[in-house]
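Apart from one protein chain that is not included, each protein chain of the complex appears where it belongs.
Here the chain labels run A, B and C in written order, and each chain numbers its own residues starting at 1.
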Amino acid sequence: MKIAVVRFPGSNCDQDCLRALQDGLEVDAEYLWHKETSAAGYDAIVLPGGFSYGDYLRCGAIAAFSPVMRAIIEAANHGTPVFGVCNGFQVLCETGLLGGALIRNRSLLFLCQPVVLKIENNSTPFTRLLNEKSLLRMPIAHGEGAFYADGSTLAELEDNGQVVFRYVDEHGEATSEANPNGSMNNIAGICNPAGNVVGMMPHPDRSWDRRLGSEDGLQLFKSLVETLLSVAA
Amino acid sequence: MTPTITPELVHRHGLSEHEFAGIKALLGREPNFTELGVFSVMWSEHCSYKNTRRELKKFPTTGPRVLVKAGEENAGVIDIGGGWAVAFKMESHNHPSAVEPFQGAATGVGGIIRDIFTMGARPVFLLNSLRFGPIHDEGEYGRKNRKLIRGVVAGIAHYGNCIGVPTIGGEVYFDESYNGNPLVNVFCLGILRRTEIARGAASGVGNAVFYVGSETGRDGLAGAAFASRDLTEESRADRPAVQVGDPFRGKLLLEACLELLASGAVAGIQDMGAAGLTCSTCETASRGGTGVQIDLALVPKREPDMSPYEILLSESQERMLIIVQRGKEEQVKRIFEKWDLPYSKVGTVTNDGFMRVLDDGSVEVEIPAKQLADDAPIYEREAAPPPAPESIDISKLELLDPKRSLLQLLKHPSIASKNWIFRQYDHTVRAGTVVPPGSDAAVFYVREANRFLAATTDCNSLYCCLDPREGARIAVAEAARNLTCSGADPLAVTDNLNFGNPYKPENFWQLREAVEGLAEACRRFGTPVTGGNVSLYNESPQGSIDPTPTVGMIGLIEDEAWITRQYFRDQGDIVFLVGEVGHEIGGSLYLKAVHGRKAGAPPRLNFEKELAVQQLVRELIRTGIVKSAHDCSEGGLAVALTESCISGSEKIGATVGAPDFQGRPDIFLFNESQSRIIISVAPEAAAQVESRAEEVGVPLVRLGEVGGRTLTIDAGGTSFVWSLDQLHDPWYFSIVRALAHQDL
Amino acid sequence: MSTPLIVFRMKLEVLVMPKRTVLDPQGVAVRNAVRELGLENVETVRVGKIIEIEFSAEPDEKKLNEICRDLLSNEVIEDYRVVGTTTSFP
Partner (left out) sequence: MSTPLIVFRMKLEVLVMPKRTVLDPQGVAVRNAVRELGLENVETVRVGKIIEIEFSAEPDEKKLNEICRDLLSNEVIEDYRVVGTTTSFP
């Protein structure tokens, strides 16, 4: 089993993702350079956070056209699990692999703080070890993380169960106070209709180690590994 | 058309007649216009420290852990054990931030990060130390200050967040003396293997000199000279084109340089900071004992028709000079290309000791590099103490309602929560932040080295204004105390000396007093100064800023279990004050914020007492019994207790008092006597604390108990009760509310 | 049938652009991306802002200029221009 962590120019959570996989789970993972034209040989692909191309123009917009993304889109369409975290989520939306878009936070400020997430869909490769409605704690760190979709896209996401994570309070309620950035329906992460492509704004790659105050993020990477093992078996 | 050299032109370059004579003697001829520009930046205060070098020599710079000393390279390097070392340094960007707060602060962050990776270290975290004028005022300055703080914070966030180095701590103070002249000091620490320190020397005659990074434009022309003048309305008008930071390029440059250094192809490396190409060429040659020859025609440029003068003095950001081992050029080019960075071979290392700059083949500049870089004239400025501050007669001080006074103090932005600021900084990237902003010191797990580091910046400039020597000593003590409270052993210091115009004798006196105070304290704490920065000419229309010798200190936490935070944790825990109740009210924030007086003698620091208190707290932490530790600083005991109650993720009350105290309650609550730490321990551990304190002869006061939904303090017989919400609201929202509404 | 209410609406656009002498890192990144995508003849790109403002009554011109200079743009690094609306976004 081998997992790729893509490096775009300006990615800055590439190392955090790689370590979550290598140190947190001891699985085989390596960087995949943005200029590569093939994603063959990888069982799953992680698009890390950061500021690909400086977030210039729009977050993720320029990275969406990089050579490696063409290969990843094809792999995703063939069912390879693809996981976009933060900037990686923005890239996935820009490529159209995921619906909607991420716009400026309601406060107009970059926000770095812990959040509570509720699992709304535990059938994706990244959430299958978790119980539906269970709560996870991890940080966000973004300036443009407000999820937006037009009415029909939003309805479709909700109806198909494509909302994977929602911002909630301590009691699991999706209140407006628990919504850090103004995301529609408190959406923190979604998947494609097939469920193999998942994007989320919060950072599991910063909550996989006890020292960081939460290990909840590790559950998502563990789920992926579990999924890959069960496919292989 | 190059201008002819006239006395007027020399003067406009900030060079004295005497200095110009020195230049002619050194060259054996008149300099041309470009050379005059080169001398003017290299011999500016900013690059040469001509007015402060003598003073800086007073710092202790050696120690068993020091691998690279202050002044040797771009940043000092300290051994942290296990084969690992850290490079760290603080630098100011005050003047650029006054003119354009966003870009000024952003390029400050970019600059200090380059200083660190130039050493071969991977930058792992940032701190920032900021000063602004008041932000709650209605008037002209209030608006300006709000605009400045919004811009500065956004600028630091912009660069740090984008390049992916977490900003994990810092400090912010507000005082009228910074109206229109904010201080923006940024600190960066990087990690490297102790055997892999990179050097900024042009070694190996015949080696190629490469330029890599952004194209050179007309930005920040002669910014070093700009930083070496008073900031006046006129200087704002004739300011250089503003430097714009590009953290994206900065990130590519960082990764490319670290990859390059790991490849073994680099003989020397130097960032282009202040005085750009000029400084980097002559400094590398000087360090290498060699010469450097470059041709400006080969320099990548952003704008057409730039003159040699402009190219050499440009301060465009995100550029590096790299001396490449012979035969490794192709390897180096491949790495630059991989990272999509513009680069060019611009010259070679020579053996004649000259900095020689050609303009498309013809010699434009020819100056002995060593003399240019290191032999700027050195001055001893006149020093004279300012009038002594007004003294305080406590018996004449009106006794105001202490209950209200505490709320007023909590609302003062120097004390209020800085959440509006640090939420904008990515402090969790790199997955190493163990104690985020909001406790006494930040704690970071350096995964590469499997080490926990603590870091803090400190300076109470109110004390320094009233007594710069005492204020400086306290700045060091407080930094060490913050580290101690988080469970660390202090290791080393970087400092940033922010002062007014050194030609004013009282400013120079303040600087000297402060340096001597820092030096003495660093000796006493065994924390050598490994580098720093000087920023002079910090003047606003109302006069010089308060002297601000900012201290950045790092410490090491040997065992993860020792990591300690400032907030109370469990109901029923016993609260102790390690140290005495204290009485000194001079220079306190209480006097300033509540009584409107900046007066009195600041508290006195007694080193023996301070060291004993810190030693005891570190020792208790290591026995595993200490649940929280918090130092008493601005606002005294009452503010420290409040913070222990409300700064954690869960608020918890306390009931405390000192039965033996007799006197005014405001003195009890708000005095700022030094050498005091509040700790909490489980009830069963209380006796151990008491007996150990007695054994080592450290005064200890059993203050009371954690628990409940109020903070209740008995101050000399009168009891004061605040609900936790009542305390939390002004403290948490003061800065948020001041800045929530956009104004001009 | 009711007569339609006539509502005064005036639309202005404030165009803000980084000064030519100032580095525009965003412009550089966009230029490189556009070239990669096949428009090799792109020489320079600059990225600025449009602020579209609708008024319900004629604004005070002096005030408007002040706001453009101090709030909507940053004279240290940007130039601005006010134009009657030239675009017709929905």
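The rule is simple: a residue touches a chain if its C-beta (ideal position, glycine included) is under 8 Å from a C-beta of that chain, and two chains touch if they have at least 3 such contacts.
Just so we're clear, the structure is a prediction, and the values are computed from it rather than from any experiment.
J.: Which one touches the absent chain: A:3, A:57 or A:75?
T.: A:57
J.: For subunit A, which residues touch the unseen chain?
T.: 57-58, 61-62, 65, 93-94, 99-101, 103-108, 146, 148-150, 182
J.: Which subunit C residues would touch the chain omitted from the figure, given the whole complex?
T.: So the residues of subunit C touching the missing chain come out as 9, 15, 17, 19-20, 30, 33-34, 37-39, 41-60, 63-64, 66-67, 71-72, 79, 81, 83, 86-90.
FYI, only the chains that are shown with their structure count from here on.
J.: What kind of graph do the touching chains make: line, ring, star, complete, other?
T.: Per interface graph, the chains form a complete graph.
J.: Need the CA-centroid distance for the pair subunit A / subunit B, whole Å please.
T.: Centre separation, subunit A to subunit B: 36 Å.
J.: Using mean CA coordinates as chain centres, what's the subunit A-subunit C distance in Å?
T.: Each chain's C-alpha centroid was found; their separation is 34 Å.
J.: Which positions in subunit C are in touch with at least two other chains?
T.: Residues 25, 29.
J.: Show the residues in subunit B shared as contacts by 2 or more other chains, in ascending order.
T.: Subunit B, residues with two or more chain partners: 246, 248-249, 340.
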